[in-house]
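To keep things clear, I will list the structure first and then write my remarks on it.
Shown here: the complex without one of its protein chains, the others still in place.
Chain nomenclature is as follows: A, B, C, D and E, assigned in order of appearance, with residue numbering initiated at 1 for each chain independently.
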Amino acid sequence: MSARHAPIEYAQASPEVRAVYDDIMATRKTDWVNNYWKVLAHHPPTLQRMWRNAKEVMGPGAIDPLTKELIYMAVSITNACQNCIASHGAAARNKGMTDAQHAELVAIVGLANETNRHAAAFDLTIDEPFL
Amino acid sequence: MSARHAPIEYAQASPEVRAVYDDIMATRKTDWVNNYWKVLAHHPPTLQRMWRNAKEVMGPGAIDPLTKELIYMAVSITNACQNCIASHGAAARNKGMTDAQHAELVAIVGLANETNRHAAAFDLTIDEPFL
Amino acid sequence: MSARHAPIEYAQASPEVRAVYDDIMATRKTDWVNNYWKVLAHHPPTLQRMWRNAKEVMGPGAIDPLTKELIYMAVSITNACQNCIASHGAAARNKGMTDAQHAELVAIVGLANETNRHAAAFDLTIDEPFL
Amino acid sequence: MSARHAPIEYAQASPEVRAVYDDIMATRKTDWVNNYWKVLAHHPPTLQRMWRNAKEVMGPGAIDPLTKELIYMAVSITNACQNCIASHGAAARNKGMTDAQHAELVAIVGLANETNRHAAAFDLTIDEPFL
Amino acid sequence: MSARHAPIEYAQASPEVRAVYDDIMATRKTDWVNNYWKVLAHHPPTLQRMWRNAKEVMGPGAIDPLTKELIYMAVSITNACQNCIASHGAAARNKGMTDAQHAELVAIVGLANETNRHAAAFDLTIDEPFL
Partner (left out) sequence: MSARHAPIEYAQASPEVRAVYDDIMATRKTDWVNNYWKVLAHHPPTLQRMWRNAKEVMGPGAIDPLTKELIYMAVSITNACQNCIASHGAAARNKGMTDAQHAELVAIVGLANETNRHAAAFDLTIDEPFL
């Protein structure tokens, strides 16, 4: 058996899985659910738990929706998660990310990954004023 | 010889190093330079190159200054770089990051690191509409 | 020349390489060798060394065989190594991993990657009782 | 302000935070809460959310409690999270991990991190039978 | 919109982008530019900045050109960056890397990734003589 699991489509889904799909579509004002959720659906408790987490963490709060997506992408680029970069890149575009902002995001992520290693190479301690 | 290098203070610094320190302080409107730069100063070409990069990437652009710092922190938290988390956390505070925003940043970074592994576990391909 | 090396099949293999393939098949009670070993075979000392390591570390010991595979997968998922997730996922299935266990493994790996970043974000020191 | 947040002790905690601490202690049959939770307590929604996640994922299920801790440690060692290694190492000891099992865990985690890079170096595709 | 950007070919490129392509080809004594640069070209300031960085860091210095490529590959293998492993592997071959050296490189990278986790597992402090 492969690591890959066939996505569970709405038509095949159990009522508890459909309830999550319905809430995803209603929350995102879309008629479409992406594969991440359809694959998690093989284990409904995980599907329910992760959607509850995503809805709470990525929902309205103190950080605006576009910035939330940029933060998500920064992590996903650092971890080279292509599925995540693609889906959150699309979400960021939907929330207004411009080409120039995307280019700057990539530049910052690259730079931070570089300087993080400089700090490791020199075993940099935390500056006194930041303690 | 240890990985740790003594920071080169302004008083000991060569003119070319002082020129970078001066530009850092002028750009940041501060009278203080953090250890990252003072340790890079052992190799002036690297000091000059990295400051040129940081100034260009983190300077005014299409992404606002606070969001740039949040992106930088997202990478640094993912890589567990304590020096970087501390210095860019301080920079973010200076640019207005509130406690609530910090808490949400940490929550998003954690969640993205989690879902990135779910995507790996299932070898998720990129959804058709995101190609 | 590409990073990809053609697997060295049994028919083409030198006696020293065949000896390793034979031991892999005998140890695993199978008539098949996976590509990891067939690619390592381009450098016989590495093939011999790694098989000796794998046989010793993954062989009978204080941790049961299925749990050993789950630990291996936890690392491979964290590092997003698709070849490793697939081969050790198959090994885990052979040793009895159920769908429910696989779902829980993925959930734990995701959660740990999340909380590891929370710990980094707050520069959590080790609790006194754990020192 | 530092990345480090003072832990919120029970005596200072709000009722909603105390309710989580109480549930942690009851679930774990202990009179003590570790710093991870006391630091998350600065943002009660995160404290509540993460405890709900940990309770569900690490609670009784298809994988036995000790194996769950070994999986958690495998991730934490791979990410070099010292706080997490210490706290889940203690939990694993409480659930019966022996010295020999700990030594084997470390050996497997090391080996998997090694072979994961071999697979990357050769851009290993997934073996046909594992697809 | 996908994460993937069409490479900008010389014929379509603006004068400022062509100037970078020309310098890449002149510096490398080749008539060909790889996709990394052609994709960065969507944001000319990043293209210019990264080429300036690469030229300075990978150019003549205290470390010989082949060793520089081996170091670059060690990082890229650790991060599982297939594009980077391929392009710097080709560069290393051009600079004289033999099959035996490649095999040893992969072995060292694997071993270091293994021992790095052993050090994490035991929270190894730095030996007194190395401080």
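Note that contacts are C-beta pairs under 8 Å (C-beta built on N, C-alpha and C of every residue); 3 or more make two chains touch, one makes a residue touch a chain.
Treat the numbers as computed from the prediction; the structure is a model and nothing was measured.
Remark: the absent chain touches shown chains A, B, C, D, E in the intact complex.
Contact with the chain that does not appear here is found for just one residue of C:9, C:22, C:56 or C:99, C:56.
Of the options D:24, D:74 or D:106, the residue whose C-beta touches the omitted chain is D:106.
By the touch rule set out above, chain D reaches the unshown chain at residues 80, 82, 85-86, 89-90, 93, 99-100, 103, 106-107. Residue-level contact of chain B with the missing chain is found at 1-3, 42-43, 46, 49, 79-81.
Chain C residues in contact with the hidden partner, per the touch definition given at the top, are 2, 4, 45, 49, 53, 56-57, 126, 130-131.
Operating definition for what follows: only the chains that are shown with their structure count from here on.
Any chain touching chain D that also touches chain E appears here: A, B, C. Path length between chain C and chain E in the chain contact graph, taken as the least number of steps between touching chains: 1.
Annotation: the chain B:chain C pair of sequence copies touches via predominantly the same residues, more than half of the used numbers being shared. By number of C-beta pairs in contact, A-B leads over the other of A-B and A-E.
Overlaying the C-alpha trace of chain C on that of chain D calls for a turn of 180°, given as a multiple of 5. Farthest from chain E in terms of Cα centroid separation is D. For the pair chain A and chain C, the distance between mean C-alpha positions equals 27 Å. Put simply, the C-alpha centre of chain B and that of chain E have 21 angstrom between them. Multi-chain contact residues of chain E (touching two or more other chains) are listed as 2, 49, 80, 82, 85-86, 106.
If touching chains are joined by edges, the resulting network of the protein chains shown connects every chain directly with every other.
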